[in-house]
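One structure, pasted below without further comment.
The complex appears here minus one protein chain, its other protein chains still in place.
Order of writing sets the chain letters: A and B. Residues in each chain are counted from 1.
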Amino acid sequence: MSQVINSLLVLLVLTGFTLLGSSRLAACIRAVGFQGLLLGLLAILMQDGKLSAAGVLLPLTTAVVKGILLPWLLFRAMREADTVREVEPLITYNVSIIAGTAALALTLWLGQRLQLPSEPPSSLLVPAALFTSLAGIIVIVSRRKALTQVLGYLALENGIYAFGTTVALRLPVLVELGILLDVFVGVFVMGIAIFHISREFDHIDTDKLVALSDVG
Amino acid sequence: MVAGSFLPLIVALALAPLMQGVIIRTKSVVAGRQGQPLTQPYWDLWKLLHKGAVYSQTTSWIFQLGPVVWLVSLLLALTLIPFGGFPALSSFSGDFIVVAYLMALGRFSTVLAALDTGSSFEGMGASREVTFSALAEPALLLSFAALARQTERISLSPVLTAISWSAWAHSAPTFSLTLAALLIVLLAENARIPVDDPTTHLELTMIHEVMVLDHSGPDFAMIQYGSALKMWLFAAIIIGVAPPWHRGGPWAETAVSLAGMMVFAIATGLVESSMARLRLLRVPQLLLVAIVLSALAVAL
Partner (left out) sequence: MIELLILIPAGAGILAFFVASDQSRRVLLISAALGQSALSIATWIVPPGPAFGGWLAEDPLGRLIETLTSVLFLAVAFYAVAYLREEARQLHSDFEEGFIFSNAREASFTGCLLLFLAAMTLVAVSQHFALLWVAIEATTLASAPLIYFHRHHRSLEATWKYLLICSVGIALALLGVFFLAVAATSPDGSTIALMVRDLRSNAQHFNAPWLKAAFVLLLVGYGTKMGLAPFHTWLPDAHSEAPSVASALLSGALLNCAFLGILRAHEICVAGGLAGFSDRLLLVFGLLSMAVAAVFISGQTDYKRMLAYSSVEHMGILAVGVGLGGAAVFGAMLHVINHSLTKAMLFLVAGNLLAVYRTKNTDGVAGALSVAPVSGGLWLLGLFAITGSPPFGPFLSEFTILKAALDQGETLVAVAYLAILAVILAAMATPALAMAQGTPPEQVAPAHPKSKALSVVPSILGIAILVMGIYIPPVLTRALREASHLLG
């Protein structure tokens, strides 16, 4: 079982790198959606055999929302905005990947340092989760397109959720649903905002949103 | 040093050009042509050996030495590679580092030879070759490191024999990541699509082939043969890491590995037929991915 969990975590890390290294928005959306599916699977596998109805349905809902519904929404936003690629990110894809490698090294080191009270099912869990979040943050700060920033936000959220699976199994169902709902509505609202941005400006490059500033 | 078997070396020397033939044949079949006979690479080598070499007046002895060093260094590297159930001719602690640097030496000699011609085309090819190898090398070494760490052995022959079904069952993610990284390194080091197109006729887009443009006759034969050996070397390592078959003694295992090599060659041909070459600017990214994959494999 731990082999399966490990493999899923490796895949999670690789989707993070896909997000960092790809300029095609469609590939990034798929990567983030795949993360959602992985998270659902992970959350089910983490329960080591003691399956309950809520313990299966909740991860399944997560997988459906994060793996299917949100990517579908984002693909729609991509078509509305008529954008296919992230053009000229603030740091190049290669530098992003190198930054990601550094982030991975950092999280692996942290994973050894941080002593969880109870042993997690895989030593890779905390590093993979934190790495996914860091990858999301790198994407948020280094990309220009509003859509890519939303993807970064989702990756950040996914990483936090993955970390949560170690402890969050004890969170009540209602709260988990609330968190999921918040993320869903959040991305939904951001999708609407992207639609408005593309209509108002004919692009979704957030670095051109500079009308409001007190500096310069 | 542990005495090993001559068999891996003999198999490599005999069958490396055949592997090239299989790749070319697969591509022809996919393209709807009948294609050349599988033995054509051997005939090409034979033909080149019987031609005279032409040397430009601007070149020096470095140019003539290049192919020799290239072939010799690859032959030496091959003595360290096990195959099938048989250990390599020699094996010692840390021999994979020697393998990596023997290949670097071979590359260095061909690069020097290319620069010796003073041709801008060859200089361009040499610079690309060095750039991409520099990026492929960390991935190669990290992959070896990952294998060594996982099997707790530091010599190629024991490492590859230690990779069994149970080892895979125990740490499949590590081995899959290493395999993926090694595959990318193979593509880059052997001038395969999507990194380089060995059959193109536009020198501007070439990497490896443009570098050896001025060699002719026996020199070119050495380079061609060396390239085939290099491909065999990488493929042999990959087949060794891939899910193994320790059953029925070394001979059966060798037969299975040989079949594996041929399947690998066909797969390479299929990939080459179905993919386009990457833009040169994207190649470093592919190699970065290989580095990341192998680094992840080490970390696991």
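Note that in this section contacts are C-beta pairs under 8 Å (C-beta built on N, C-alpha and C of every residue); 3 or more make two chains touch, one makes a residue touch a chain.
The model shown is predicted, which means the values in this text are computed figures rather than measured ones.
Taking every chain of the complex into account, the omitted one touches A.
Of the listed residues A:I68, A:V87, A:A102 or A:V185, the one in contact with the hidden chain in the full complex is A:V185. Interface residues of chain A facing the missing partner chain: 116-118, 133, 137, 140, 146, 149-150, 153, 156-157, 160, 163-164, 166-168, 170-172, 175, 178-179, 181-182, 185-186, 189-190, 193, 196-197, 200-201, 206, 209, 211-212, 214.
In this section, only the chains that are shown with their structure count from here on.
Mean C-alpha position of chain A lies 37 Å from that of chain B. Across the complex, chain A meets chain B through its residues 3, 6-7, 10, 13-14, 17, 21, 93-94, 97-98, 100-101, 104-105, 108, 124. On the chain B side of its complex with chain A, the touching residues are 169-173, 176-177, 284-285, 288-289, 291-293, 295-296, 299-300.
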